[in-house]
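Left out: one protein chain. Kept in place: all the others.
Labels run A, B and C following the written order; every chain starts at residue 1.
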Amino acid sequence: MGLNLLALGSSRLPSVIRAAAVQGMVLGVLPLLMETKFHWMVGLVSVGTVVVKGFVIPGLLRRALRAASIDREVEPLLGFIPSLLLGAGATIGAVALGNALPLRPEHANLLLVPGAFATVVSGFLLLMGRAKAIAQVCGYLILENGIYLFGLLLITTTPLVVEAGILLDLTVAVFVIGIIVDRIQREFDTLDTRKLNTLRE
Amino acid sequence: MIPGWLLLVAATGVVVGMFSAFRAPRYWLGALLGGALAALTAAIWILGSGSIWDWRSSFPLGGEPIHLRLDALGAFFLALLAVLGGVGGVYAREYWNDRQHPTSAPWGRIWWNALLLNMALVLLCANGLHFLIAWELFAVSGYFLITLERHRREVRAAGWLYFAASHAGTLCLFAFFASLAARTGSWEFGPLREHPNLAPLFWLALAGFGLKAGLFPLHIWLPSAHASAPSHVSAILSGVAIKMGIYGLMRFTGWLPVPDAAGWVVAVLGVVSAVLGVAFALGQHDLKRLLAYHSVENIGIILIGLGFAMVATAHGNAAWAQLAFAGGLLHVWNHGLFKALLFLGAGSVLHATGTREMSRLGGLWHAMPWTAGLFTLGAVAISGLPPLNGFVSEWLVYLGLFDAMAARGAAAWAVIPAVVLLGVTGALALACFVKVCGIVFLGTPRTESATRAHESGWLMLGPMAVLGTACAAIGLAPVLFWPAVARASAVWQPLWIDAAPPASLVTVGAGHLALATLGALAAVAVWHRVKRNGVSRTVTWDCGYAAPTPRMQYTAGSFSGIITGWFGWILRPQRHWRPLQGLFPRRASFSEHTPETVLEQVVEPAGSVVLRISTAVRRLQHGRLQAYILYLLIGLAALALLTLLGGAR
Amino acid sequence: MKELALILIPLAASGAAFAWPSERTRPWLLPAVGAVHVVLALTLLVTPPPLVPGAWFGFDPLARATLPAVSLLFLVCAAYAVAYLKLRSERRNRVFVAALLAMLGLLSLAMQSQHLGLLWVAAEAATLTTVPLLHFNGTARAFEATWKYLLIGGTGIALSLLGSFCLGYASLHGGGAGDLTFAALAAQGAALTRPWLLAAWVLLLTGYGTKMGLAPMHTWKPDAYGEAPAIVGAVLAGGMTTMAFVAVLRVKQVLDAAGAGEMTSRTLLVLGLFSMIVAALFLLGTPDFKRMLAYSSVEHMGILAVGAALGGAGMAAALFHVWNNSLTKGALFLSAGNLRRAAGGRTVNEVAGMAWRAPMSSRILVVGLLAITACPPFGPFFSELRIVRTALETSHGTAAALFLGCLLLAFFGMTRLVFAIVDGRPRTATRATGDHLRETAGTIVPPLVFLGCSLWLGLATPSLLRETWNVAASLLAPAP
Partner (left out) sequence: MTIALDMLLRLFVWLLLAPLMPGIVNKVKAWVAGRRGPPVLQLYYDLAKLWRKGVVLSTAVSPVHIAGPAVAWIALLGAAMLLPVGPGGAVMAFRGDALLFVYLLALARFCTAAAALDTGSAFEGMGAAREVSYAILSEAAILTALLTLALQSESVSLSTMLAPAAGAGAALLAAGLFTVLLAENCRVPFDDPNTHLELTMIHEVMVLDHSGPPLAVILHGASLKLLLFAVLLAEAVLPLGKLSALAAVGTLMGSVLVIAVGVGLVESLLARFAFRRVPMFLTTAFLLCLFALLVAWKGGGA
């Protein structure tokens, strides 16, 4: 939770990236904590998650950031305070929603559902509220983290192949996005998406 | 079965013609004429025997077995189609020849055949799905014929307007046939009078077919399209194509039950179209636009007949319904013939002088006497004057209306304005065509191009002569054509099987014959007398004015000035003029233009509103990603709301 | 195991393409694989294999009713691609070919998959493979388009993942054993927990609706179609969207089984009509003929949604329309691509008089336009007419009226634009056509083939296909 708010509130890109990275790592570890019996695939998955989300992608983004050699301000379209407030509101709403929806008894006390929803919402807030491409990528990261968090509810039941596939896809997706960000930075010499509106009616 | 073979011959002729359209125009013409002749024979066969040719094939087209059907009503229109298709083709060989139009002439021939083929199919198809296919293909080939001169902007605009309007009509017909199929459970159609739940569909049919027929408020596409198309195309469009709308109306008002108000609505629309059509025509200075507006008028006359016939059948088959219907039906032929004749004449004028602007013409009689004579014949016919065919059909309609009043039936009250307005229409048409003949062919040439006019060749005059003869034939011996009309109307109303010609039809024919001969004799006699007394030539009396110029002749605008003044409320003529000023005035100018009121005052504003909305909506696509994601979320929220509402329900 | 081959052969070929040494001969892989794929798909169409219960993927009636269309589309596009890549020899085609082949494989996987998770994985993967295709031109505009496509599509797909989880949880909470094949979910029926179910539907519809390009989630479409090469546009508009539509149908099937059919139909109907209206309004004004195609695609997605919402005959008509849309759109995209290259411009302000510059392509574009705007005797006319008829039979009079109105507006917009481009007075300003912009058989025949298919589908629909659609429809929307 806190990480979401941090990501929303922080004014500098590196810290946003860091927040996303840390969140990713935590998520990577979570399954290990949840699983009663250790399964090698789970281990593989979580290790992969930690590595990719914790180090590869943040590294990629940092590289793009350096290459862009731009000021590291986030340049919000939606102010920090409003985003914070919205994030907080989302968290509260998420908790309420989590109580409203019928849950399996063993999940009832877990904070997974509210946490997941809160994370998704803050991810959207970042996607919509930030001008810098990198910040949006982080938003996307956080969005997917949230979904993944929710996915943990099913980790006991869903076949691990699917889990792995899903995870793989997400990572590849973010990876590709990172690449595109890199290319855009080269094409446009900026990561300010406000400049990316030549395609319009 | 013989009609089937004839139709097969006709189809092969037309299709084979398509293939020789590029390489060998001569063979194209031959095949076309052969096909037209075969089709005409088939139509006459059906009309003569009153039998019905019905052919089913198990071969499915678009999932529906092919079912063709030709009864007297279809044959009635088919005959007109065959005649105009043939003569138009001959005319096109000279008028739209490969020398002047190297690229568009071959395409013109191909699309011409396509148009004929598809119109014939419209008349033949007895299956809603295939009817729609033929209908739309016919509209498309019409579009490509109208826009043969696609490099000219106004032609493109006119073509698009036509295409848009006809597609709107087609979509109405989509709805019509789809609901017909939805309510009867099959695409097949036939006599379905016993399904009262089909009555409301009439309104869809009226909109769809009315747009094609060009009755008054729906005529917006007609003037520009007919004016900008090549003249032989204008001829067939105005002669047959818009009649397809009439065919549709007659076909389905005959086969399906109609709401009670239907007859009245059709009649009122007819009257309005007739009067306003001719009023707009009077305001035009473009020869072909003027003729186009007269199509609106004549469609109105046809609809008056149809409308009152419907009223009568709605109130227990009053006997007079048949006269009104027969009059309307015969007017389909008549208008087809003389309007085609007039358009071909206008084309010949355009071909000779290069302009359609009447105030640039004049005095063409000396240069092109045959065209002038035939055009005048057509003018007399379209003004509904004896002894030509226009009078016969209008006379039948009149008889129907008079009887309706004498019967003091339900329609009696409505008849009075109808009769009076029909008479006014006739008088207005007369005024209009006196103007056309006078300004275009009589007097002295107003411009250089008019002076250099030349008579067209026999390939253009021949078709006009054929049409003129047909007009005269129907006028002088109407009783010969009565059986066709009677059989066709018997399809519409089965109770009219034994329809003997009204006795007076014979007398009228005799009277016409006498009138024609005596008139000719008198003219010759007076001419001889004049010759004997001796002729001396001089200028037209000019009131002693020193330097009279052709420009001083009465112009089209001034001729119709009085009447356009009366109709100013709807015509809204726009006059731009600089009066003479000062002691030694430099120059003065006067120009007048009658806009297409419905189009410019009603349709275009509506269209601009829609466009404004579209511009506003398109602003939402502004290229900002954040907003796009917001849209996504909004969509999500809306769906959630919808779902929850549903869950609550 | 043909159905597996449908998936594996393209994927393997994509690997091969990646390793293929010669730039010049590599493109020939595309038609080769496409041909094999078509043959397989058609044999499967004729002799459908028995369904293995509980299998994660299989050539079930729905796949049978849609996949061959995509396969056909791909083959013709592949044939075009050979000529196209020869024209664009200045750009490396390694990634392009490989990605195109991979996409085919993943599409066939997604359309065959019977498993919620698997479906999602395939869909996401297919999305990712299109990225290199989109920025093949390598222009700044191309990258911008790709960026938007990626983020919007990614978000959508993420939502559909969330939806899948919700559905999974619904079954879990409903006492399911965690078997996420659609058959199992449907079998669970009313036992699925309602709130999760509804949430799942909303999220999945939004997610896959984004891939379909239903308004208001369509915003990526004009950019992507506008900037990508013609082939990619065609495959996206005919293949990717079809895949997403199939996904929606599969989910709807589960919801219907759970007794939420009325709700799903209503949402689909509203969404479809809304898309048609939005598309029509955009079509009225857009000056760019490649973006026009994108909006037209939005409109046709709306038509599919409406058809599916009507159920029964409407569903069959919608499946029919899938074929018509894919093949007719193909003709439009390819001919538009030719014009784009010949004209060197894309908006009506820059381009005019193409009838003289590229006569064949112009004619194809005009005919294709007539076809897509439901002029008989082409396929779309028949499918759309059937949808209208069904709407009237099921007393959705207003829906039918709106439907026809939107068709009319779209017709106005598209004809205005295309006629202006084709017939308008040629601009002298436009660049003279180089000889590499000449119309070659390779760039003309494929769109002609598409038109032929559209015509053939319309006039002589094979009874086999008809019966396939009906089977699939009866399976998807059992008549109440």
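The rule we apply is simple: contacts are C-beta pairs under 8 Å (C-beta built on N, C-alpha and C of every residue); 3 or more make two chains touch, one makes a residue touch a chain.
Computed from a prediction, not measured in an experiment: that's the story for all the values here.
Peer 1: Could you tell me which of the visible chains the hidden chain touches?
Peer 2: Even though it is not drawn, that chain still touches B.
Peer 1: Considering the complete complex, identify which of B:Ile2, B:Ala261 or B:Ala523 is in touch with the unshown chain.
Peer 2: Once the missing chain is taken into account, the touching residue is B:Ala523.
Peer 1: So one chain is hidden, and I want to know which residue out of B:Ile66, B:Ala157 or B:Leu385 touches that hidden chain in the complete assembly.
Peer 2: B:Leu385
Peer 1: Touch as defined at the start, partner being the missing chain; which of B:Ser57, B:Gln100, B:Ser186 or B:Ser504 qualifies?
Peer 2: B:Ser504
Peer 1: Which of these touches the unseen chain: B:Leu8, B:Val420, B:Ile497 or B:Ala637?
Peer 2: B:Val420
Peer 1: Decide which residue listed in B:Ile2, B:Ala319, B:Met552 or B:Ile570 touches the omitted chain of the complex.
Peer 2: B:Met552
Peer 1: In the complete complex, the non-displayed chain touches which residues of chain B?
Peer 2: These residues of chain B touch the chain that is not shown: 362-363, 365-366, 369, 372, 376, 380, 383-386, 391, 395, 398-399, 402-403, 405-406, 408, 416, 419-420, 423-424, 426-428, 430-431, 433-435, 437-439, 441-444, 502-504, 507-508, 510-511, 514-515, 518-519, 522-523, 525-527, 529-530, 533-543, 550, 552-554, 558-563, 566.
Quick note on the criterion: only the chains that are shown with their structure count from here on.
Peer 1: State the pair with the higher C-beta contact count; candidates are A-C and A-B.
Peer 2: More C-beta contacts join the chains of A-C.
Peer 1: Chain with the smallest distance from its CA centroid to the overall CA centroid?
Peer 2: Of the chains present, the most centrally placed is C.
Peer 1: So, what's the distance in Å between the C-alpha centres of chain C and chain B?
Peer 2: The answer is 44 Å.
Peer 1: When the C-alpha atoms of chain A and chain C are each averaged to a single point, how far apart are the two points in Å?
Peer 2: 30
Peer 1: For chain A versus chain B, what separation do you get between their C-alpha means, in angstrom?
Peer 2: Inter-chain centre distance comes to 69 Å.
Peer 1: Two-or-more-chain contact residues of chain C, please, as numbers and ranges.
Peer 2: Where chain C meets two or more other chains at a single residue, that happens at 147-148, 151, 155, 199, 222-223, 282, 285-286.
Peer 1: What residues in chain A touch two or more of the other chains?
Peer 2: As it turns out, chain A has residues touching two or more other chains at 124, 127, 136, 193, 196, 198-199, 201.
Peer 1: Would you pull the chain C residues touching chain A in the complex into a rising list?
Peer 2: Checking each residue of chain C against chain A gives 115, 117-118, 120-121, 124-125, 127-128, 131, 135, 140-141, 143-148, 150-151, 154-155, 157-158, 161-162, 165, 168-169, 172-173, 177-178, 180, 193, 195-196, 199, 222-223, 226-227, 282, 285-286, 291.
Peer 1: For the complex, which residues does chain A have touching chain C?
Peer 2: 100-104, 120, 124, 127, 133, 136, 140, 143-144, 147, 150-151, 153-154, 156-159, 162, 165-166, 169, 172-173, 176-177, 180-181, 183-184, 187-188, 193, 196, 198-199, 201
Peer 1: For a test of understanding, state which residues of chain A touch chain B in their complex under the given definition.
Peer 2: Checking each residue of chain A against chain B gives 77, 124, 127-130, 136, 193-194, 196-201.
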